[in-house]
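Working notes for the structure below.
The complex appears here minus one protein chain, its other protein chains still in place.
Up next, subunit A:
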Amino acid sequence: MIPLDLLPIGQSAEIAEVLGEQNDVKRLAEMGMRCGAVVQVVQQGSPCIVRVDGCTLCFRECAHLQVFVQPAATFA
């Protein structure tokens, strides 16, 4: 399991855990960034750009909200 910002561009991963204040975590889930969703990084950095399901989201990680992912090679 690695933090989202370490995922290389183009590689798919499954969101394993979203840590943060519960309402923020829920807000992310409503927008599609939920545990089990497959994510791909389009542009690295802070904020980063990711593809989740059929949509593109830009997301800035902060001390209060972090996304951990399971890269494709290991999540199968």
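Observations
To be clear about the criterion, contacts are C-beta pairs under 8 Å (C-beta built on N, C-alpha and C of every residue); 3 or more make two chains touch, one makes a residue touch a chain; residues count from 1.
Throughout what follows, contacts and distances are computed from a predicted model.
Per the UniProt record, the chain missing from the shown structure is "Ferrous iron transport protein B", taken from the list "Aminotransferase", "ABC transporter substrate-binding protein", "aminomethyltransferase" or "Ferrous iron transport protein B". Subunit A residues in contact with the hidden partner, per the touch definition given at the top, are 10, 20, 22-34, 36-37, 42-43, 45-47, 49, 51-60, 62, 64-65.
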